[in-house]
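Contents: one structure, followed by commentary.
For this depiction, one protein chain was excluded, whereas all remaining protein chains were kept in their positions.
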Amino acid sequence: MPSQKDYSSLEDAALVKLAQKGDTLAFEELVFRHRDKIYARAYTMMHSEDAALDLSQEAWVKAWQRLAQFQGDSSFATWVTRITINVCLDQLRKNKRQRAESIEELNEESGGVDRQMPVVTVDPTERLERGELRQKIDTALGKLTEEHRTVLVLHEFQEMEYKDIAQTVGVSIGTVMSRLFYARRKMAALLADVRKTE
Amino acid sequence: MKLNSLLVTLALFTAALGFTATAPAADLKFEAQLIWGTSEGMPADSKLKPADAEVRKKLASLPLKWTHYYEVNRQSLAVAANQTKKSVLSDRCTVEVKRLGGDKIEVLLLGQGKEVGKVTQQLPRGEILVLAGNAPAENAWLVTLKRIQ
Partner (left out) sequence: MNDELQIKVQAFLDGELPEAEAREIGSLLARDADAAAMRAELKHTRAALVGFERRILVPETREFYFSKIQREIEREEASASAPARPQHSIFSFWRRALAVTGGVAALAVALLVVTNFGPRGAALEVALGSGEAFTYRNYESGATLVWLSYPAENGLAENQPAATLQ
């Protein structure tokens, strides 16, 4: 059995093999390496630090339980991120079931985005510092509906194709395209507002 | 004769009552330890000795991951009712124990002279209170307080 120091020198693939044999120290090392990324992705999906903390840990529990299924087709980090996204989507579905019917849901695809909203003709992010831009984007993402934020995150951050998003979220490709379009338009408007108020 | 006996008995009983009422409550005795938690062995030249088995057993019952616990310092404290006793466990670590009544105590942990935390709890005999935190290089410091009497 390697000492704790040895674990930190092992690559993910070797740690996964040890963890698949029940080595919790190897799994702990994997959690330590990727926990911030997983937590950040859960946060982006949920836009709540509390929910992200709970759900990221729930995702790690599921990852442990499903380790035998990991065949190395993708990187371990990508695999756990997918589990995290599914855990977050499950939670969002639960939230939605618990929510009362609202105007927002009646207008789910456009999410209240005005179809005639003028096109933003300049790059709204010009001259923003990287840290500032990251913050503005985070704030703007928080103003999207959960449905819009989900497809945007899956497409832009998870780099998933339309059909994969459709399969993951459980909607048609047309719905994905529509939600993505309105999500981007709303983001453009929100980021343009940032520029105007500077 | 009977009256005398009665008076003597009464006098003794009254004296006993008076003694009970005025006698100071017994001190509560505690043992405070500063412990180093690590998952790696100590260097061969270290003077630290492993924490005693009873404390290690208690620590093992808590959600702590370290595999080795070494005693850095150990101090005994006898605290009278409504009094506070201070125990300096290292240059940087001091613990103060204040009796609040019954088994209830207030434990103040000072790090480099500043308050780190204050815990108020009943600590019956045999129980242990552990205040702990991270130390560099994935190790831990632990301050244990055990009620021994």
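Worth pointing out:
When the chains are written out, they are named A and B in that same order, and each has its own residue count from 1.
Just so it is clear, a contact is a pair of C-beta atoms (placed from the backbone, for glycine too) under 8 Å apart; a residue touches a chain by one contact, two chains touch by 3 or more.
Since the model is a prediction, treat every value here as computed from it, not as a measurement.
The undisplayed chain touches these shown chains across the complete complex, A, B. Shown as candidates are A:E11, A:D50 or A:D73; the residue that touches the absent chain is A:D50. Interface residues of chain A facing the missing partner chain: 24, 28, 31-32, 35-36, 39-41, 43-44, 49-50, 52-54, 56-58, 60-61, 64-65, 115, 119-121, 123-125, 130, 133-135, 137-138, 152, 155-157, 161-162, 177-178, 180-181, 184-185, 187-188, 191. In the full complex, the hidden chain is touched by chain B at residues 34, 36, 42-43, 45-48, 57-59, 61-65, 70, 72-73, 90-93, 104, 109, 111-112, 114-122, 124, 126-141, 143.
The rule is simple: only the chains that are shown with their structure count from here on.
Between the CA-based centres of chain A and chain B the separation comes to 48 Å, rounded to the whole angstrom.
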